[in-house]
Structure formats: structure tokens, C-alpha cells
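Sharing a structure here in C-alpha cells format.
Here the complex is missing a single protein chain, while all its other protein chains stay put.
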Amino acid sequence: MPEERGTPAGPVHVEGEVVATKRVGAYRHLTLAAPGIPERFRAGSFVAVTVAGHVARRALWVHRVRGSSAFGPTLDVVVQVQGSGTAWLAAQPVGTRIAITGPLGRAFALPKEAVSCLLVGEGYAAAPLFPLAERLRERGCAVSLVVSAPDEAHLLSALEARRSARSVTVLTADGSVGQRGGVPDHVDELLRRSDADVVYAAGPAVVLRSAAAAAERAGAWSQVAVEVPTPCGTGLCHGCPLPVVGEDGVDRVVRACTEGPVVRGDRVRWDHL
Amino acid sequence: MPEERGTPAGPVHVEGEVVATKRVGAYRHLTLAAPGIPERFRAGSFVAVTVAGHVARRALWVHRVRGSSAFGPTLDVVVQVQGSGTAWLAAQPVGTRIAITGPLGRAFALPKEAVSCLLVGEGYAAAPLFPLAERLRERGCAVSLVVSAPDEAHLLSALEARRSARSVTVLTADGSVGQRGGVPDHVDELLRRSDADVVYAAGPAVVLRSAAAAAERAGAWSQVAVEVPTPCGTGLCHGCPLPVVGEDGVDRVVRACTEGPVVRGDRVRWDHL
Amino acid sequence: MSAARLGSVPGPVMVAAGCGGTGRELLPYADQSGLDGLDLVTRSITLDARSGGPGPRVVEVPGGLVNAVGLPNPGLEHFLATELPWLVRAGARVFVSVAGATMGEYADLARRLSRAPGVAGLEVNVGAPDEAGAGLFEVREPYHAASVIAAVRREFPTDRPVLAKLRPDVSRIVEGARACHEAGATAVVVGNAVPAAFADGRPAGLSGPAISPIALRCVAEVHRALPDVPTIGCGGVHDLASARAFLDAGARGVQVGTALLNDPTTVARLRAVLLPDHLTTPEETP
Partner (left out) sequence: MSAARLGSVPGPVMVAAGCGGTGRELLPYADQSGLDGLDLVTRSITLDARSGGPGPRVVEVPGGLVNAVGLPNPGLEHFLATELPWLVRAGARVFVSVAGATMGEYADLARRLSRAPGVAGLEVNVGAPDEAGAGLFEVREPYHAASVIAAVRREFPTDRPVLAKLRPDVSRIVEGARACHEAGATAVVVGNAVPAAFADGRPAGLSGPAISPIALRCVAEVHRALPDVPTIGCGGVHDLASARAFLDAGARGVQVGTALLNDPTTVARLRAVLLPDHLTTPEETP
């Protein structure tokens, strides 16, 4: 699949600002003024943000971009508090200035033709599937979206996606909403039903792996957005090893932030991740 | 002058909380819930607070204590933003939890008899003179209060002190309010007018030194509250050298946080500070 | 000499030298038993009184503190007359940190301390971050440290521990630990503040969380090379995780310095968790 080319390209490093913040279930949604980033953004790329008092940067998927708003160009991110950095981010009030670099990494590759696509996302990592769905619909693709989570609080709302997606399926591990179970339990069935040529997946490794395997069984392409800790996010430190099989069949370790985060599902050496 | 004795004594280390915050001129006033501290407090002692991401602690004078309030026991501090730590403190919203240790150090010694007292304070450091004035008035002392600052924005409001003080004088370097000039320019005249037996001073070294010298010239006692950087505030690190002359006439270096911050003005070796 | 014959290793949590004031200042932050049973290393005591260096003595840097305090202390005599008896009465297990300009001074300190009632053990400061500036005996090679330990050991009863406190310098720590242990050190404290400078270039020592990975590397190297030499980790311990990292790397105990300056209750809190474990674990005998 060819890379989509647009201008302007490449990441920028800007001083952004929190312009809106809202708790949704277990997550904190932040809207960040981030001049220069929305016009460069492609679904699946991410941003690296600076967290006060921390040397390593924090990677965040981009849930939505707006080229213009009352605050200029903005982007939305979904933060799940996991450690000190995400706790800091979630606690920032409107007005906090935050250095943002992005968009970073390889985005989801888009199909040349109007094919059928299955999008599978779990937890906050489903975020980049929403702009992807829009983009695919613009290209005339039939989009089936699966949003999964351990429970309702960790489910990204699929409401807005109903415009871009032909079908939306909700899965929760505890069955609190939608179908009970996880992606591995349902992915083959969902793939068969959607008759997809391409599977896009975002979420923990177990979700990505099951989606990639299902795609392979069904003879479909897969593109997975892998999360590996990314100390810089910009390709400078080589601290984000992603073990893959190269096009030449040779085992390699690439940088998840630069040669990833999105890679072909059949290329990932899952056992070495 | 004997030390006042009360119970309970000694400092405590507590998790406090910001319960109110307000900008007043150039300062940020914070009210901190600080169980255990108000009942131990004596004017001139200070608290050490923990600043997120910083190893050294920040010392703050106590402007006011309330044994009980809607938030339990609280204390008020006045923060002037100078560096990263005070910037952090000034930015905290209501609800932030802050580790507080106090009251720390030697407080102002109170006269045994109902004598006349001159209280001289500059900038935020005038803060401890307000509870001191109340205490002195309770003991029947005649209190003359001098509040000084470079300009109006840095002047602590003396309004409330009018109850405890017989006279209140305001000095600003730029003459924007009150008399024009600094403490060194006016202290001899103020001392003569107040006919004080004891001078209490708080502020930068130049203010303390001039007050101590004026007291000496007038044959009065002086007590000065010295600010020396206090990395721990608790007497543990010996990092806050205060050069003094001991009672035995021998030069010594004592800990400003433990043997100070309040010492007799005639004991400080100003040239070595 | 076997370690068993040279006193038992204190721990698991000790107050590091120079970060506990005179000891008294810790009392308000102790648990109900006060200082009773607390393993406390005094600030380094020299034969003669020292007033310490000029200010600023302690400056904050990212993740830590840089300090050049200059070993302010009242001198041995005054210490024996006032501070030590107070600490002993309070029930602390007092390890007196000793520092000297010559081998003879170390021996002298050890001899006089061996006769002072209530001294639980000694800690020999043979790895200060700026020995020249502090006017201390310079330990350039491991055998320098070992000769100081031998000199101290000769003067101090073998049933009481002597701890050798070394610099967390990975290129020499294994050799230093071996030499000091052979010279009679009961355990090796790894390490001191790391040689550093203030922003203006003035020599100083770096301490606090920033140096924890450095000290941990040294402890791990010593434990790997010399599993029979008891080590006590010191450098950046500030919470349970950082303390446990040292214990997991093979240390018998940890010392807490800078963290006490940030939160004076740190040692009490760590002891509350780690002491019960320690008391139920049979001590390994090398």
C-alpha cells in the first residue's frame, strides 16, 4: 500500500496550550492548541508532549484535529492516568502551556481503492481510528468499526463515528455494554461479517496480534498501531525497539516511533515484543 | 528575654491542603489546612513546604493561624514568586495537597513586661509581625508597626493590624503610598517617636541591619528574623549558616533554621552573612 | 578476620551521616518509640571543632542536591560531652562517623571513641566527594582506604562494627570493598555523595534521587564480585521502591540522607515497613 503524500509534511515542535479539558468515563479528554500540527496530521501518527519535571516525553494518540477553532488549530487527546506523567497531564487546567511535537511516526496507510475495512480499537488506543474512519469514508471505503474496552468507563464513545462507519460494534470484557468479550474472542467473526480487505488495529499487543492473525487467516492486509515505550518519540534515542521481519525476510529491530508506530501486522515479531 | 513556653511544643510534619488562594498585589496569599500547626505556632517561627519535583524545601513565614475553621486548623502564608518553587506554590489551585512541616525555628521572644515595641517589616517578610503584634497587645505592650515595601504592590495590607497596633506607618521606596523611603531612612526617627524598648524586624538583611543598629544606638533590644536559604528547614542538613557572636563573645556559625531564624540583632555578624 | 567476629551489620534502615542534624532534630518525626533502636550515623566528627564552609552550602539541582557543607561539627570532645550522651539516653544505636586529615587522626578518633559509653559502632568516611577541599586524608587508591580501616580497626573493639563508607565510583568500588573488608570493615557503605561541582565550579557532592542509579550499580557490582562482603546501600533512597532496589541488589541495609531533608519522616516510614521483614529473616552468615 502506498504512503499518502500531503503538504506540509514532517513534524513540528510547538508550544501548545490546554484549551479545554473534560472527564469522560475513566479518561480525561484534553483539547490542545497546537499550531502547525492539524494540517500535517494523518491518522495513526501521534504527538509527544512534555511533562513538567520529567525528562522523557509522553506519547499520545490524536483523537481529532481541527484546522481552526476559537483557539486556532487544535487537537484532541484522550489521557488514561497510568503513572506520574499521565497524572500530571490529566490534572492540568485550561491555560497550561505544554510543548508538543508532532505529528510523529508512520500513519495508517490508506488503500488506493474503495475497499471494505475493519477498524478494531481497544481502550484509549481506539482514538486514532476515528479520524481514520473519516478519511476512509471520504475515499469511499466501507468502514466497520469495533470499539472495545474492559468496561464501560474505558470505552471511547462511538457516537460520532456512526457518521463515518457503516457499522459500529461495541465490546466490553465485563459485558457492561455491547457484546461481552474481547477482541480475540470476536475478531474472526467480525472480519467475516464485514468482509474486509484491510484490518486496522490499535490497542494492547494482545489485541493487535489477534487482529493481525485473523487478517492473515482471512487473506486480508493488516495495519497495527503498536505501543512501545517511546522516551523521545522523535527517532533520536533508539530507545523504542520494535522487533519486525523486514521486507527481505530478515529479522530487524526498528524504532517504534519512526519506522512505526503503525506497521504491517504480519511483520511484527510478537514473541519478541 | 525568656522564651515563652506553651504546649504542645515542637514541630509536626503533616499533609496539608490548599483551602483558599487569592492574589493580593504582587503576592499570592494561600490558606493551608495544616492540622497540628496553629496550636504550636508562635510568631516568627516558619513552615517548610514541599514543592512538587523539588528536593529542597521552601520556607514560608506564617501570616496568620486559625485554630479552627470550616477546614479545621489553617495557616495563611504570603508567597512572592521568585523562582521555580514559589512559582509552583503560587499556581496551585484549591485542593492541592502539600506536605508542611512546622512550626520551625526560634520565634520572636516576648518581653516579660508591658513595654513599648517597634515592629518593622519589609515586603512579604512583614507577615510574622501581624501575629506578633496581636500577641504583644494581649500582653499590654504598646505596638508601633512599620510596613515597608518597594512599591504598593509589595506592601502587606496593614488594615487588620490597626486593631493591635497603636500606630501604623507605611513606607514605600517609590512613595506610591505612605511615606517615601526605606527602613534605613526612617528607622531612627520611628524608634524615637515610638520610644520603644524592643525593636522587632523582619525583611531583607539591609532592613534588619539598620533596625538592629538603630536599636543599639537607642539602647533598645532588637530581635531580627533572618532569611538565609534553608534547604531542609528542620535542622538536619547544616546548610543554612548564620554567622553570629555567641553569648560568650566567640564567633560562631549556627543554623538559621534551628538556632534562628529569629536572633538578637546585636549578635548577627552582618558582614559575614 | 570474619565479618561475624567484627560486629553485626546494622540495618535495614539507617540515618545517613550529616543528614540527621545532631539527632535530636529527628525526634519530632520519629514513631512512638522515638529514637529508641534507631540506627543513626552521626555527621562526620573530627578531632577539632569545625564551623563548616561558607554559604551557599546546599543548592538544589534536578533530582538532587549539591552540597559542600564542610563538615561542621563541635569536635570530638564536645561531641562526647554533649551530643553522644543525649543520643545514647534516647536509645539510638549511634554509629559515629569519623573523618581525619591523617591516618593518625583516624586512629586517635577510634581509640577515644572505643572508650566512650554507648557507641554502637563507627563509620569511617573514606570517600568524601571533595577530600582536598574538606582537608581530609586523600583516598586516591583503594589501599589508602584500606589502611585507614586497618588503623581504625586496631583501635576499636572487634565485637563492634566498623563500616567503611566509600565513594560510589564503579571503576574502584569492587577493589575498595574487598580491600576494606580484608582490613577489617564489618560492612561497606556504598556510597557517599558523588563528586560534583556547584554551577560556579566550586567542588561539592551530588546526593539525592539523582544518584540512586549510580549507587545501585556499585552495590550490584560489589555483590556480584564479592557476595560475602556485606554492603549497605546509600544514595537517593527516598521511598520503598528505591530502598528495595538496593536490598534486591544484595545490600543488607540502606542509609537515608537527602530524603530526610525533604521529608523528615522518611526513615520512620521506611522502618515501619522494612524492619519487621528484616527481623524475621535469619541473618545470613558469610
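Order of writing sets the chain letters: A, B and C. Residues in each chain are counted from 1.
The rule is simple: a contact is a pair of C-beta atoms (placed from the backbone, for glycine too) under 8 Å apart; a residue touches a chain by one contact, two chains touch by 3 or more.
Just so you know, these numbers come straight off a predicted model, no measurement behind them.
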In the full complex, displayed partners of the excluded chain: A, C
Residue touching the undisplayed chain, where the options are C:40, C:80, C:94 or C:210: C:210
Selected from C:58, C:119 or C:196 as touching the chain missing from the view: C:196
In subunit A, positions touching the absent partner: 10-13, 50, 54-57, 99, 101, 228-229, 231-232, 234-241, 252-253, 258
In subunit C, positions touching the absent partner: 61-64, 66, 140, 167, 169-172, 194-201, 203-204, 206, 208-214, 216-217, 220, 236, 241, 245, 248-249
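The criterion applied here is as follows: only the chains that are shown with their structure count from here on.
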Greatest separation from subunit A - chain, by CA centre: B
Centre-to-centre distance between subunit C and subunit B (centres being mean Cα positions), rounded to whole Å: 36
Separation of mean Cα positions, subunit C and subunit A [Å, integer]: 50
Multi-chain contact sites of subunit C, meaning residues that touch two or more partners: none
For subunit A, residues that touch 2 or more chains besides their own: none
